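Here the complex is missing a single protein chain, while all its other protein chains stay put.
Each chain carries a letter (A, B, C, D and E) given by its place in the written order, and its residues are counted from 1.
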Amino acid sequence: MSAKPDRSDSLTEQKAAMTPDTRIVDVLSKVTTATITTILLKKGLRNVWLRGTQPLRSGQPRCVGRAFTMRFIPTREDLATPESWSSPKSTRAAIEAMPEGCIAVVDAMGVVDAGIFGDILCARMVKKGVVALITDGVVRDVAGVLATRLPVWCQGAAAPPAIARLTFVNWQEPIACAGVAVLPDDVIVGDDDGAVLIPAGLVDEVMELGTGAVRRLDHERSRGRCSVAGSLSTQRREQSAL
Amino acid sequence: MSAKPDRSDSLTEQKAAMTPDTRIVDVLSKVTTATITTILLKKGLRNVWLRGTQPLRSGQPRCVGRAFTMRFIPTREDLATPESWSSPKSTRAAIEAMPEGCIAVVDAMGVVDAGIFGDILCARMVKKGVVALITDGVVRDVAGVLATRLPVWCQGAAAPPAIARLTFVNWQEPIACAGVAVLPDDVIVGDDDGAVLIPAGLVDEVMELGTGAVRRLDHERSRGRCSVAGSLSTQRREQSAL
Amino acid sequence: MSAKPDRSDSLTEQKAAMTPDTRIVDVLSKVTTATITTILLKKGLRNVWLRGTQPLRSGQPRCVGRAFTMRFIPTREDLATPESWSSPKSTRAAIEAMPEGCIAVVDAMGVVDAGIFGDILCARMVKKGVVALITDGVVRDVAGVLATRLPVWCQGAAAPPAIARLTFVNWQEPIACAGVAVLPDDVIVGDDDGAVLIPAGLVDEVMELGTGAVRRLDHERSRGRCSVAGSLSTQRREQSAL
Amino acid sequence: MSAKPDRSDSLTEQKAAMTPDTRIVDVLSKVTTATITTILLKKGLRNVWLRGTQPLRSGQPRCVGRAFTMRFIPTREDLATPESWSSPKSTRAAIEAMPEGCIAVVDAMGVVDAGIFGDILCARMVKKGVVALITDGVVRDVAGVLATRLPVWCQGAAAPPAIARLTFVNWQEPIACAGVAVLPDDVIVGDDDGAVLIPAGLVDEVMELGTGAVRRLDHERSRGRCSVAGSLSTQRREQSAL
Amino acid sequence: MSAKPDRSDSLTEQKAAMTPDTRIVDVLSKVTTATITTILLKKGLRNVWLRGTQPLRSGQPRCVGRAFTMRFIPTREDLATPESWSSPKSTRAAIEAMPEGCIAVVDAMGVVDAGIFGDILCARMVKKGVVALITDGVVRDVAGVLATRLPVWCQGAAAPPAIARLTFVNWQEPIACAGVAVLPDDVIVGDDDGAVLIPAGLVDEVMELGTGAVRRLDHERSRGRCSVAGSLSTQRREQSAL
Partner (left out) sequence: MSAKPDRSDSLTEQKAAMTPDTRIVDVLSKVTTATITTILLKKGLRNVWLRGTQPLRSGQPRCVGRAFTMRFIPTREDLATPESWSSPKSTRAAIEAMPEGCIAVVDAMGVVDAGIFGDILCARMVKKGVVALITDGVVRDVAGVLATRLPVWCQGAAAPPAIARLTFVNWQEPIACAGVAVLPDDVIVGDDDGAVLIPAGLVDEVMELGTGAVRRLDHERSRGRCSVAGSLSTQRREQSAL
């Protein structure tokens, strides 16, 4: 794709003048994941939609934040020893390392019969200022998790503890989550449709295009007419067709 | 099956004296999909239940209408050109062709990581008098779609636009939807359980049998007793066993 | 596993002094399935979580009861004769055989396109004092089933009658349900996370350990602090880590 | 389906004059499973093809025999005790109960990561005169199993022993195998395409129709011309179209 | 993607000077599907690999030809009447319409428990000069199909006739096959890895690039050294990395 070298150039520049995260949150909180995926598709990015992870509670707020990644592999009985609980590589230690404003993105390999976190760890994340939890796995003690008010995108709930199926490996590594490559500090946006990743180097561009798209869509809707097939100019049709 | 030649005979007659659609809607709105699938099973029709498509909103009204079919195939980057947006074979053109009172039935090949329609096209369908949207795929911008109040049966929501995964081919062709063969003008009924197809040629018969079944079930329930194993006659047992 | 001979010894003793079911219900109604699966995992029992069966209605009460098992196999047109409806091996006969306080656990082989029971049979179960229905299949006429107020754990709803896909075989046999071996009289507990099986011979032990766990978790939560990574003793960490 | 009462009548008569099994084997060994499934479909039997079980060795002979059924449920650690090995309900005891000429049909619930039998038990089946093994699971020690020359239809091989995933329940019960209801004494035919079930009561009819179909197909092929679309009579077209 | 308008321009030119099919077959028969998918990926075409369809016989020749498309939808008992066999839209009529040198590409919706064609129709395709059969379904009477020597890419074999699961709709329409959009006259190449589609408008470009790639790979291999990490120039590394 011819655009790539340019993109990687601008990537360097963008890093120099990185937008403060508060502005990122402020701007992207107004853009739907539908608009963001459309923008990224136009930039040639097709594999940024997290497949199959959904809001645990309908109506939870749109969430925006930098990804803090965590990685699990399958369980193995000889690794799940009492010693492992005091290992420096525990999920608890990972949570303590989470910066305020991040979104925890957890590679649970799509496992749906053991919950990665319950109410205690979710409450701890809320206290640390974590914005949301996103995983391709499930949570446990879902009533307790809902009570913490932590916004969660996941595949549902299951009671068994993580170690019944999973071994925690590490945090802030590149991971796979719900079919998408997630790197630490990529930006994640979640809403009622699900969750999308914006590569760190493309955040500024997405913000700019997203703001424009929202303005155009508002205008289209406010005209109160949906004669979409008839009178729309090619440019606006392209926008909404996507 | 011995019944087939007769059925095809009566099919011709029925077409001659086709029941007006208003009466179809009126009668079938009172019959559950549970009763309709039972009736069709007794007629030897086993593959009329749309598998895996569910009401987007619980409590949305039972919907009845003639199928208006739409067909997608997988996306291919060389077909998704700007020119394709002004193609006469667009989803927008299809929507403009929809008659009032129809149900849009969309073969999205079960794709769940790209939404076939968002709020703008759903609003347009409402304006056109389309009764419902039924698909084996998903919608996008689910909050917006729910706001249009269009009853939808689907597999959920995903933000990416259709063209991220799908190419629109045509409308009013025979299609596969959720494992069922759907022909234009077959009748679709959707309720809280999901959606069922009634072949166009069997609609009158289903209406008649359905009305009788509702009466018998009401009677059974109103007797306020469920001693089902004990005293029911063979005929009524057969009815409810199904 | 070294623990097994002991367990099987204690199993015999436990049978002698079997805890009355009312006490079982009383105690286990206060223990989450998250805690029960943790306890069973520590006892070496990894395959007791019913995979993929979920509460039909969010907020339905936690349910505890002895399993009353039912088994289906696939449908076969030559077996689904009118005679089969008066067979002594019908689902209706099974329901009549259910003792008060049991939980019906139904092996529907994970079939999701035919409902095992509708409102009439669910109403009958309520009348018989059945505590809940748990299946790896689905129900039909979901609006009617919800109206009976029978707590149900299942995979959702589908309108077609059971015989469209399933043949009923027998009751009170060992069955597979949602990936778990269920024997008559094993204890089942269902809550918002899903459902777990407690082998009959381990019920007393789980009750004792469960009561202790609830007390410790309450204490941990009431201390109002979640500095979980910092000050927790090894023992409490182990408890909650699970 | 109107044919059913008749069929069930003729079923009784057929039992009176049951064809000796040697003749069944003799006749059906000359009929492909393609022809048998076509005949059964015409009789209204759609669910008799075992889905996903395939010949372990290409070129193994067509096999015909009465079904001897075996049933597994999932493993549970508290059931897999040393005592269970001397249980009267072992797979070994089942094999000892197999009559000469039968086909062992094993419900392994589609489990593919534990092998139900290895070389020792397969060798024992050969010695007992068992014609073939058919399962929706897999075998273990596939090299050893192949060496026994027992014809096997299965999903492949896996090394772990059955008890890693499965608990044996019983034999000669109605079972599900590869999506089909199998009753003891139904007839099974396996060839390169896979395996099909003929209900016990329909065996004579299938034999008769099968012999005729083979004759017609031979004739059609021997005419050395495949101008199928052109000159075939409706009757012959129907035959081969199926 | 910036390349698209150019590509669509060159598409028009290419059509003017369309390469004769004999040269296409001659050139592409020497290029692996591995090289072709690499070339198409570099052109931005990611969705051209047919997923899950495999050579029926290992060692069958590499096949190249224009796609002749066929489309099935699910079966429906009221459509599968005796009249349907003499319908002008039969698979037999489709086969008679196939031009010499084409590859039949059949959308069977991934159905694996009914075979789309058996030995008679495959023999007819051989006689018509059809190069190969490619489907996301399966064939029936696999021994007979293999005897016809028609190269087939599919998912395996199943005995039941197509009408047990499928209804034939039409030929030479745009279809989905194995996850790929196939248009009549696209070029298909199949080898031991599986099958790939080359959009009609890109065939010349792929031929040219493919020829060059084969020359470079031959050179690299003939140098008899695989010190790939050490001394390769960036250009050659890129080539083989893909």
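Operating definition for what follows: a residue touches a chain if its C-beta (ideal position, glycine included) is under 8 Å from a C-beta of that chain, and two chains touch if they have at least 3 such contacts.
These figures come from a predicted structure and were not determined experimentally.
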| item | value |
| --- | --- |
| Footprint left on subunit D by the chain that the document does not show | 82, 85-86, 90, 92-93, 95-96, 112-115, 118-121, 123-124, 127, 140-144, 156-161, 163-164 |
| Chain not shown, touching residues in subunit E | 32-34, 36-38, 41, 46, 49, 51-52, 54, 179, 191-194, 196, 220-221, 226, 228-229, 234, 237-238, 240-242 |
| Subunit A, residues in touch with the chain not shown (by the definition above) | 1, 4-5, 7-8, 44-48, 73-79, 81-83, 109, 167, 169, 173-176, 179-182, 199, 201-202 |
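Going forward, only the chains that are shown with their structure count from here on.
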| item | value |
| --- | --- |
| Listed chain pair C-D, B-E or A-C that repeats interface A-B [over half of contact pairs the same by residue number] | A-C |
| Magnitude of the superposing rotation for subunit B and subunit E (Cα, nearest 5°) | 180 |
| Sequence positions of subunit D contacting 2 or more other chains | 1, 44, 46, 179 |
